[in-house]
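Notes follow the structure.
Every protein chain except one is present and positioned as in the full complex.
Chain lettering (A, B, C and D) follows the sequence in which the chains are written, and residue indices restart at 1 in each chain.
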Amino acid sequence: GKSESGNATAAAGGDAIKVGILHSLSGTMAISEDTVKNSTQLAIDEINAAGGVLGKQIAAVTEDGASDPAIFAQKANKLVSDDGVATVFGGWTSASRKAMLPVFEKTGNLLWYPVQFEGNECSPNIMYSGAQPNQQTLPAYDWAKEKGYKNFFLVGSDYVYPRTANLIVKKHLEKDGLKLAGEEYQPLGGTEFSGVIGKIKAARPDIIFNTLNGDSNVAFFKQMAAAGLTPKVIPVMSFSIGEQEAQAMGPALVEGSYAAWNYFQTLDGDANAKFIKAYKAKFGEDKVLTDPMVHGYVDVYVWKAAVEKAGSTDPAKVRAAAVMLDAVDTPLGKVNFVKNNSLVQTAYIGEADPKGQFKILWTSKGAIQPEPYDPLAFPGKTCSIG
Amino acid sequence: MTGTLPIKQAATGVALILAIAAPWLLSAYDLNLLARFLALSLTAMGLVLIWGEGGILSLGQGVFFGLGGYALAMHLKLAGLAEGELPDFMIWSGTEALPWWWSLVKSPFAAVAAVLVVPTALGALMAWAIFRRRIGGVYFALITQALALAFATLLVSQQGLTGGFNGLTDYQTLFGFNLNLPSTTLALYFITLALVVAGLLGLRWLLASRYGKLLRASRDGANRMRFLGYDPTPYKVIAFAVAALLTGMSGALFTLHAGVVSPALVGVVPSIEMVIWAAIGGRNSLIGAIAGALLVNFAKDKISTAMPEVWLYGLGALFIAAVTILPQGLAGLFGPDHPFRPGKAGDLFARWRRERAKTASQPIAGEAAP
Amino acid sequence: MTVPMLQLENVVVDFDGFKAIDDLSLTIESGSMTVVIGPNGAGKSTMCDSIIGRVRPASGRVLFHGAEIQAESEHAIVGRGICRKFQTPGVLVALSVIDNLAIAATRDRNWWACFSRKGEAEARARAEEILEQIGLTDRRDTLAGNLSHGEKQWLEIGMVVATDAELLLLDEPTAGMGASESSQTATLVRSLLGKHAVLVIDHDIDFVSQLGGHVVVLHQGRLLREGTLEQIRADEEVAAIYLGRAK
Amino acid sequence: MDAAFLFGQLFNGFSVASLYILAALGLALSFGLMRVINMAHGEILMVGSYLAYLTILFVPGPMGIIVAMLVAFLGAGMLGGLLEVTLVSKLTSRPLDTLLATWGVSLILQQAARDLFGATGVSVTAPAWLDGGFALGPLQLPTIRLFILLLAALILGGLAALLRYTRIGLLVRAVNQDRATAAAMGVNVRQVDAFIFALGAGVAGVGGVVLALLGPVTPTVGQGYIVTAFLVVILGGLGSVVGTTLAALMIGLFMALSQIFVDVSFAQVLTLIFVILFLQFRPQGVIAVRSRALDAE
């Protein structure tokens, strides 16, 4: 929607708490980030309707990061310095987060980042609510190992998340004496997979770990199918295909493939049912819900709780309060932030059904403590905050 | 022409005074934007030299922009590290030792030298290789575009060495100065402004010299030049190298002001946007180029804030307008035959009269010769 | 015996199997005047091309003061002292008439010289002088691209003269000129002799006769006849293939 | 590395080349004719893809894809013609400016697609008769790839014949060489321009359908091919059809074969460098055309 972009929501009077929402509303990432913006906005609206925070309304200032890290940094700077927001919800790609990080550290403000990522970062000014590798990649790996797969082929988009996630997977393969059948990267948005598929055929893996991002997935699954390699022939475990992507790609294409997330729309629980209902009511019945969207939604509630606990919107106090909160019930299940600014959460593995929803095959034993640095891949590195 | 000159000079003077006073007039955020965009205007001026004067359209200026930006950013990354430590991204990419070419920019002086030398040398080499083979025009434009793509793809794919898609970010000190202090920011702004003014004057001088004429001659008369005993290649090579130098500086300064350099700044799309700054400002006008860079980028910032979806339509329309309505860019509005001159209006009127006369007086068959 | 200024030795120019110049040998002495005539397509322009480096002979040699030049780059050949006017006029369209001449009149044509002022005044003066001679004074500051065909022709002749090259190759200098302009050109060309050697290609026999000089007839890439204009005019074969009634 | 893999890559090379041919032919035509580089060409591919998507919504079933090709050919062709008449024709003899103006058009078309269809990619499902593949020894050749190869060959042949043997082909070539004179000989040059532009766009539209069969249909689908398509055109030399074909084959094979040794990203970098180096040695491209003009560069 165009109406809420740019300036503070009209509803908010002079005495409102300003917060920033910073996502790509244009460019290649807009497709994904727009939905997170929506769910964040939904949470803000709900909170405002319920009386706001500390008795004040929340006024969201929305900015467009335009899928360009430099613009993310520029706009983060604007939100914090010019608009004077209390905190910012936003970011999707790690590149944008990395570009914004210095801005938040310099200004002492706080960013809530809603997407799974590669770990290896730990800033006091960022709240990482998306999965750390040990909450998504490694659980999926352990699951595959348990199912008896021995020969892993890694396919990813060419950027930091897939490369680092795969680095971790490779270390674990090595330790466990399993086989790396191949590792291939495709430029972001790339759609020509004939070469990669040639290599997959030649290597005959037991399972493919797919960290392709965005539209490349469509091309990958189509061309795999054309080459006779459906998910039934070689299982595929995807890390960036959620409900929305499955829907957009045409569910038939991904049917039977696996995905690892901390949220599926099919999860049980009242909080989830309520969230789904509210979102659909606001944005349309045909909409589906995904993991990052839920994180974007949850972040706002956690921020609110922290502000109320701290009795202030001061970012440092809010952060300190946020990591001390008790676990709360959310569409994700019970979650809470811990000292390394990351979220304790449960991992799930789902199998895509013909409607583009996921049947949950496996659930981790309880919520997993976040670990920014995998001890095997990055020995000796720890988070220095808190 | 003579009548418009003093106005132009006065306007330039006022602009300069405003630029000097800007730190006291603008908010910190807008000042930062101004600094960034002034840095970008160096790239636009480089394009005036090669495109406007030399007739060489480069769609790959992002390469030089990136070389300058990365050269400095590499240093900035190293400057924040303790002895023996690796930059963060190398660790998570599994790179175990610092590549030798990284250690070259360990000293800030070496880094500044690299910013100046690497783009220039590469620009010269590339231009020499291509122009020597008498490749020009659209061919050159497309080859440079491919280079920009190759460069960006390479940066992304060599994550362990370049920071990949994320690029390089999070800088702390330069020459021992804390980049986060407002005083440093202010100093950097003035350095940028000074370099822009120096670039402007330097290019003015260059274009007025005999070199400028020979460059223009080689634009569409390369063969004729050869048969007058001149080798046209060096003139184009010099132009390209100078533009690369300016663009490299531009990239380095931008990186400082923006706090990040990444492949998103160097690829096909940003490279074309660079051309549009020069096109909007006026491809034959240095001042126009500065104005173009500032205007387009401020517009982008403001419009995309207000209406993100509209920006792309706006940018697209700008491209089209720049070449159809204003082929000489904004500078064309003030040039010797700007559209607001009464003479033009007269011409339109003449055409209108003719149309009328046409309908009124069909000739009578067999009309005698006068 | 001294070496002649320019020597073509058994030059062959081959265009995908078609021999535009076929085993041609020719000598030009310093300060002399040579007129080349011959039917359209005889290879006259191509001969110039092969001297100036625009096409490369398939075999044979081109010697300038005894040095082989057939493999040198165009500007290097010009640098040795050969300059050529093209059949279709070629001028530096983006520069004014006077700048065209000044650039041609500049002695030091190395690229680094363009940053120094040395020799500039001299070149300018020479350019102004030639501007007079070619009658384009009132076109001094016009962009060369905006000249008419004939004016370009004049300008190009002026440029070639301005280079002060030892050997001037003029390919159809009077094409598109009227009779009186042609004789002006003839006067101009004759005034160059002695200091310069000139090779002229032209189809205008009146003009050729005003030039005097040694006449060479090319036909199908080969040298058909050589001699004075009188001898050539008297030649039956030349009449048949070339002159027709005009003899 | 086994032989099957090597032959597989060879086949992939041809297959990729066929995509580039479809993407580049239209460019080559307009480049050859008007010296115009149409930066919006990628978006014409995109339009073709979306037309395929829409057509298949209305005409499901096995023949949907054939209908889609017709629709895409006509639709994209009309768009191309419109673009030519409204914009490109105003900029003749300023090729570099056309390049920029059409880039502007490409931005607008991309955003329009985003507004119309959403930034999310949509997907076209290939009909069943394109599923599966042919076994050739140890090789499994996907039917869909074979189909595209055949299609590219057909279109190539058709175009070559059109240019070579028809009157319009002759006029196209004449305008190609000297527009002002062609006009003075009675050739309606604007019509010829518009025709060739529309034809090239039509071919691109069919290319777009093919892309839709292989990958997602997104507002930026054309961008992935366009830079390489340009390289194919300049490598081919002066917009000749044969040259374009050879160049596409060279690039396709180079890309596929280099992937034996390196990953896709790096193969792309190598391919670009290969083209640049190749032009160093043969600046006129694969097929060179001679001319006597003094300043024909």
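Rule of thumb we're sticking to: a residue touches a chain if its C-beta (ideal position, glycine included) is under 8 Å from a C-beta of that chain, and two chains touch if they have at least 3 such contacts.
Assume contacts and distances are computed from a predicted model.
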Name of the absent chain as recorded in UniProt (options "Sarcosine oxidase subunit beta", "Phosphoribosylformylglycinamidine synthase subunit PurS", "Branched-chain amino acid transport system ATP-binding protein" or "Nitrate reductase"): "Branched-chain amino acid transport system ATP-binding protein"
Residue among D:192, D:229, D:247 or D:264 that touches the chain left out of view: D:192
Contact residue for the chain not shown (choose from C:177, C:199 or C:223): C:177
Option from C:35, C:51, C:147 or C:199 whose C-beta touches the chain left out: C:147
Touching residue (missing chain; options C:19, C:61, C:203 or C:222): C:203
Contacts of chain C with the absent chain, listed as residue ranges: 15, 18, 38-42, 87-88, 139, 146-151, 153-154, 172, 175-181, 203, 205, 241-246
Chain D residues that touch the omitted chain in the full complex: 167-168, 170-171, 173-174, 176-178, 180-189, 191-192, 195, 289-293
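Convention: only the chains that are shown with their structure count from here on.
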Least hop count linking chain A to chain C through chains in contact: 2
Shortest path length from chain B to chain C (each step joins two touching chains): 1
Chain centroid nearest the full-protein CA centroid: B
Averaged-CA centre spacing for the pair chain D and chain C, given as whole angstrom: 46
Distance from chain D to chain A - Cα centre to Cα centre, in angstrom: 37
Inter-centroid spacing, chain D versus chain B (mean Cα positions, whole Å): 30
Multi-chain contact residues (two or more partners), chain D: 111, 114, 263, 265, 268, 294-295
Where chain B touches two or more other chains, by residue: 153, 156-157, 220-221, 223-224, 309, 312
Residues on chain B engaged by chain D in the complex (per definition of touch): 51, 57, 129-130, 133-139, 141-143, 145-147, 149-150, 153-154, 156-157, 220-224, 268, 272, 275-276, 279, 309, 312-313, 315-320, 322-324, 327
Sites on chain A touched by chain B in the complex: 2, 5-6, 25-26, 63-64, 66-71, 73-75, 77-78, 81-82, 93-95, 98-99, 101-103, 105-106, 118-121, 158-160, 163-164, 167, 185, 187-188, 377-378, 381
Contacting residues of chain A [partner chain D, same complex]: 26, 28, 30-31, 34, 158, 184-187, 189-192, 194-196, 198-199, 201-202, 215, 217-219, 222-223, 225-228, 244, 248-250, 252-253
